[in-house]
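Notes to accompany the following structure.
Presenting chain A:
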Amino acid sequence: MSEEVRLMKGNEALAEAAIRCGCDGYFGYPITPQSEVLETLMKLKPWETTGMVVLQAESEVASINMVYAGAGCGKKVMTSTSSPGFSLMQEGVSYIAGADIPALVVNVMRGGPGLGTIQPSQADYFQTVKGGGHGDYRQITLAPASVQEMADFVGLGFDLAFKYNILTVILADGLIGQMMEKVVLPPFVPRKTNEEIRKECPWASLGKTPDRKRNVITSLELEPEPMERRNIALQAKYAEIEKNEVRYEDIETSDAEYLFVAFGSAARICQKAVEVARAEGIKVGLLRPITLFPFPYEHIKEQLTHVKGILSVEYNAGQMVEDIRLAVEGRIPVEHFGRTGGIVPTPEEVIDALKQKIIKK
Partner candidate 1 sequence: MAKIKGAVEVNTNRCKGCELCVVACPAKVLGMSKQVNAKGYNYACMVNPDACIGCASCGIVCPDGCISVYKVKIEN
Partner candidate 2 sequence: MTTQDIIKPENLVYAKPSIMNDNTMHYCPGCSHGVVHKLVAEVIEEMGIVDKTIGISPVGCAVFAYNYIDIDWQEAAHGRAPAMATAIKRLLPDHCVFTYQGDGDLAAIGTAETIHACNRGENIAIIFINNAIYGMTGGQMAPTTLEGMKTSTCPYGRDVTLNGYHLPIGNLVAQLEGTRYVTRQSVHTAAAVRKAKAAIKKAFENTLAPEKKGASFVEIVSTCNSGWKMSPKDANDWMVENMFKAYPIGDLKNI
């Protein structure tokens, strides 16, 4: 079968990929810079082809609770939003975590706090990998750095969500959502039938059959001991994910004396910076975390054999840098360079920052 190559925006590729990977439902609310996801789905009318439900909800609060309900039925359901919308969704996000059910949320980040700006940002790192909603929970976080990954991470995100009964967040920045690139769309996978879901997700609320007890999707537990048991089970699941699912990309790290660590489109700026800096004779590499939770702590630690300093490049005031510092445990300098307000730094700015903050030390 020949590959289908298209030129698309990240948001459009994500929408196409959702239909193709057998998604059962998308529930969303317009917000810049991700509105193309809902627009594309409405234009493509997948309910006429695959049977996928697409609905514009009355708010992000409603859309995440629609996702929570669909997930409780064992369906492949998703939503997409941008930062202020993701804040509104934290209620449902926490319920999904507490109820142990699989779902996919896409956050195409814009600048904040507050209404902030519609320009790209990576300032929701803390919100996504450290919590965001109430309670002790984690969510698998994938950071795409290309339109191709926007498409690929839909299928991957659902696979991981269903493997662990957990929420996967695709944490994209506005730049990845808006830019156009070549993309190979994934092949069509049929949606699961209710019979298949009953078999694969015996916990799903699809209607009680005589052969089993009632299924209840809930996060409520008033007795302390069962509630703690639930929390212990959640933490065990997160530990399993940290063991199995760390993903990253290395670019010229093997001989690097210095390292950029960057995710999403910031990693692309850094990739160019590596090229330019190496031409100047600076032995620098790029480590791009693809999963932000689980974070590649061990892999960063492995770089300590040859790396003398790390610059974390983020479109924020310094968030991921804290995790890098945790990984290296103070053994080498780790500094942050970032722009906010929607400003995307140039490779030259990044190299200057490396020289000033790391190499001169």
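As a selection rule, all candidates are chains of the complex that A comes from, given by their letters.
The rule we apply is simple: contacts are C-beta pairs under 8 Å (C-beta built on N, C-alpha and C of every residue); 3 or more make two chains touch, one makes a residue touch a chain; residues count from 1.
Since the structure is predicted, the reported quantities are computational estimates derived from the model, not experimental observations.
Candidate 2 is the partner touching chain A in this complex, chosen from 1 or 2. Against candidate 2, the residues of chain A that register as touching in their complex are 24-25, 27, 53, 55, 57-59, 61-63, 65-70, 72-73, 75, 77, 91-92, 95, 99, 194, 205-210, 213-220.
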